[in-house]
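Here is the structure we will look at.
Heads up, one of the protein chains got dropped from this complex, but the rest are sitting where they should.
So that you can tell them apart, the chains are marked A, B and C in the order they are listed, and the count of residues begins at 1 in each.
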Amino acid sequence: MTHKIAILGASGYTGAELVRLIATHPGLEIAALSANSKAGQTMAQAFPHLRHLDLPTLVTIDEIDFSGIDLCFCALPHKTSQEVIAALPTDLKIVDLSADFRLRDPDAYEKWYGNAHAAVEMQKEAVYGLTEFYRDAIRGARLVAGTGCNAATGQYILRPLIQAGVIDLDEIILDLKCGVSGAGRSLKENLLHAELSEGYHAYALGGTHRHLGEFDQEFSEIAGRDVRIQFTPHLIPANRGILATGYVKGEAKAVYETLFNTYADEPFIEVLPYGEGPSTRHVRGSNFCHIGVVADRIDGRAIVVAALDNLCKGSSGQALQNANLMLGIDETTGLMLAPVFP
Amino acid sequence: MTHKIAILGASGYTGAELVRLIATHPGLEIAALSANSKAGQTMAQAFPHLRHLDLPTLVTIDEIDFSGIDLCFCALPHKTSQEVIAALPTDLKIVDLSADFRLRDPDAYEKWYGNAHAAVEMQKEAVYGLTEFYRDAIRGARLVAGTGCNAATGQYILRPLIQAGVIDLDEIILDLKCGVSGAGRSLKENLLHAELSEGYHAYALGGTHRHLGEFDQEFSEIAGRDVRIQFTPHLIPANRGILATGYVKGEAKAVYETLFNTYADEPFIEVLPYGEGPSTRHVRGSNFCHIGVVADRIDGRAIVVAALDNLCKGSSGQALQNANLMLGIDETTGLMLAPVFP
Amino acid sequence: MTHKIAILGASGYTGAELVRLIATHPGLEIAALSANSKAGQTMAQAFPHLRHLDLPTLVTIDEIDFSGIDLCFCALPHKTSQEVIAALPTDLKIVDLSADFRLRDPDAYEKWYGNAHAAVEMQKEAVYGLTEFYRDAIRGARLVAGTGCNAATGQYILRPLIQAGVIDLDEIILDLKCGVSGAGRSLKENLLHAELSEGYHAYALGGTHRHLGEFDQEFSEIAGRDVRIQFTPHLIPANRGILATGYVKGEAKAVYETLFNTYADEPFIEVLPYGEGPSTRHVRGSNFCHIGVVADRIDGRAIVVAALDNLCKGSSGQALQNANLMLGIDETTGLMLAPVFP
Partner (left out) sequence: MTHKIAILGASGYTGAELVRLIATHPGLEIAALSANSKAGQTMAQAFPHLRHLDLPTLVTIDEIDFSGIDLCFCALPHKTSQEVIAALPTDLKIVDLSADFRLRDPDAYEKWYGNAHAAVEMQKEAVYGLTEFYRDAIRGARLVAGTGCNAATGQYILRPLIQAGVIDLDEIILDLKCGVSGAGRSLKENLLHAELSEGYHAYALGGTHRHLGEFDQEFSEIAGRDVRIQFTPHLIPANRGILATGYVKGEAKAVYETLFNTYADEPFIEVLPYGEGPSTRHVRGSNFCHIGVVADRIDGRAIVVAALDNLCKGSSGQALQNANLMLGIDETTGLMLAPVFP
């Protein structure tokens, strides 16, 4: 049986990544692709690497007949996404890749994103899309909110430790290094090759990155108390990849065992042998996340490192994993592609 | 039905690329992996990006029992390859990725590679692995010699034109730009990141690159006369990719039509709309080859450009495509992965 | 004695490169910097790498008092440049880095740039800025037109050969590979890091690149007849660098001797030992140009390769070299910086 899907915002990187993944998925058929600014173009014009595929032409959202669509991926900018989704048929299954439905609290949303939410009721209905921790809810959900790519990476290493109570909740530092594609296909001077390719820097310094809203929401809920971490992202001259280096206070062995046990049966999360660290190059183009744990030379402190591909496991791969669950398809379908190295 | 395969030289880049491709191939099972210098290691140690796969441990070639193997990929250095292959069971199907069986003439081999060939009889038996042009012979072959990655790229644009007689045979220039992985995983100063990453240069200047042996052999045979092209490769700071820019004398429209018609039914060769050029970024990680044709401002001259991924279509993807044919499997199986962009 | 200079268009890459070079020049003082869209900002805001320098704040052109300025560099977009320069004091020495005064023939200008020239008289007055070949005229010039960066590279290898009559004028092919910074600091999708960094392609295929106007003008004048070359540029994922591979028909030894003798006394042009090729990495950040000559395996054909840094010798370094001449300063002042490698 084949399910028909639509992708809104198909001319961005997460849209293209969805198409790439779905291209070898046996149970999904791409029935509609929207891209308002490039409507009328073929997907081969927007993304020549997909030219071998037989795909619908890019249209505006208005032109799509949703009656035959089983599930819709929304890869639109935040704020736009909530407006579009609010106007979609109310029985349509939706996987949203934007930030719009990640935060359950309207005030938190407004604090981090600067505007009042336009679909507060749907905000409550949405299920947070971190598959490994919301799997059952996602299976029954109508609207799933894909996590932030940085937020996913950080949670993979920190959630189990907070849950298990093996680390000090007031002393968590997350130093994150992310690739360029996370910023999307937007025309900004600081994203030009000539600006970026030979240097790197920290940004959103001091705890101002929006993905902190997700950390605060999720970690506090797990802990049953307010948890606020320190989080500094850095922009690295590589297209894909997130490497999150977590500094925690706790016994490294307990930290390792907690993570190892949590992910023992997970198809996409690989906990490396104790003492080894992961690399973004070894998950590139794939839905895998590699995690490593090392004891610091100072007793009682551990370093936990996670690597994933921001466009895949951090975004479109996660979205497809969730869509599989929502449609009753085996969760790993279309997602077992091996990383591309070198 | 599943066919058992072995990969000799699995710790190099083409070996790893074979494993990546075969990982999602429904009809092949990897039964043995050899890597003499890393024997005893797991594949995850040699290539951590493959750690999610359940693979045999790396062994020496001597340790492999070939009796249960249906087909063997040899991803060994040239010269070593001919010695190893000469000692393998004579009924074993073999796809060789080295240079050892590409040239049918022992003198030509010695001229380009500097040593006398150690398996002259097998040299005669081997079928040249450029799938689109040797498909029928490959189906029945026992030993297939994978083409050079540069040689494949150049032939995709030039073979049909020579065959059709639409270009001047004495005035062919091929200016080629190749990525770094083509040089393999070898410890050479000029392959270090710090040496390579911010510059580029021509090498093997003046017609000294070994892949010219293949061009000479194939083009002369097609033309029924001696054909010698000019060929200059350049090393570009990108890991994957070959871009071949061909300068030919002939009518651009005839050139275009010849190429368009030649590849009209080919699953992996895409001829772009007339006047457009390809990019290596749009075939990266895939088995596709994109070809473009443009008329020069000087009448009677055309520029023909091809782009492919040296590790995939230029080497391991081609090898798998040939193995599929040799095993009676649909030729495209395991090879329809979309390129990874960005 | 110190000369006061102004730089118009200081917020672009060639403007910043001028400031970098002039920073260690003992005879020049930067008296004014303009950047219309960033007027009011400090140079440290536009280019933080220059923050250690004591520089004038960016202003609009109107705000500059040119009465105390000895020489003005114009690093503005073409078309804008001719309008601005036409309005400057008529006794002000000017080095223009745009395309506006490179072509002496108004029709040729309109053909390649698509608009009628707005300062036809000045077009006649301007001296073409290829220092090594127009040195005497530049010394006495009021207005010097900096060459195109690709045009400079190609001319360094081809001019002496055309002049000396050692190559076939009807069979010249120039395959050029240029870095990203040549496209400037402009917000275009195809210049984003995520788009560019892992691939490369040919552009302006078929003889449509504007720098052909310069080749046609200069080569035809030298030859005393119409000369039209084939020219294909390629965009390479590196920030700085141009590598020009020239395919010519002529005796390689004669080609080599012609180039060697032409540049024997030039401070910035290095002809490598016969048979060696240059690399962009070895001229990066400097005003040097390296040239190599190799005989092809086909008798009577040679390959000539030149490498330079597009922002320096191809643009701002050349501009400073010319300014030195115009101001009676030693030509190499401020320009002997060694390349930065790795």
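Keep this in mind: a residue touches a chain if its C-beta (ideal position, glycine included) is under 8 Å from a C-beta of that chain, and two chains touch if they have at least 3 such contacts.
The structure presented is a predicted model; accordingly, all values stated were derived computationally and were not measured.
Trainee: Could you tell me which displayed chains border the chain that was left out of the figure?
Mentor: Hidden chain, whole complex, touched shown chains: A, B, C.
Trainee: For the chain not shown, which residue from B:130, B:180 or B:302 touches it across the whole complex?
Mentor: B:180
Trainee: Which residue among A:243, A:291 or A:335 touches the omitted chain?
Mentor: Answering carefully, the residue with contact to the hidden chain is A:243.
Trainee: Considering the whole complex, which of C:49, C:111, C:124 or C:253 touches the chain not shown?
Mentor: Counting the whole complex, the residue in contact with the absent chain is C:49.
Trainee: Given the full complex, what residues of subunit A touch the hidden partner chain?
Mentor: Contact residues on subunit A toward the absent chain are 173, 175, 177, 194-203, 205-208, 212, 228, 230, 232, 234, 236-241, 243, 245, 247, 275, 277-282, 284, 292, 294-298, 301, 303, 305, 307, 341-342.
Trainee: Which positions on subunit C touch the chain that was left off?
Mentor: Subunit C touches the chain not shown through residues 13, 16, 19-20, 23-24, 47-53, 180-181, 198, 239-240, 270, 272, 278-279, 281-286, 288, 290, 311, 336-342.
Trainee: Please output the residues of subunit B touching the missing chain, sorted low to high.
Mentor: 13, 180-181, 183, 185, 187-189, 191-198, 237, 239
Operating definition for what follows: only the chains that are shown with their structure count from here on.
Trainee: Have a look at where subunit A meets subunit C and say same if over half of the interface residue numbers show up on both copies, different if under half do.
Mentor: Mostly the same residues.
Trainee: If you tally contacts for every chain pair, which pair is highest?
Mentor: B-C
Trainee: Roughly how many whole angstrom separate the Cα centroids of subunit A and subunit B?
Mentor: Taking the average C-alpha coordinate of subunit A and of subunit B, the gap between them is 36 Å.
Trainee: Which integer distance in Å separates the CA centroid of subunit A from that of subunit C?
Mentor: 45
Trainee: Please list all residues of subunit B that touch 2 or more other chains.
Mentor: Within subunit B, the residues that touch at least two other chains are 198, 239-240, 278-279, 281-282, 284, 341-342.
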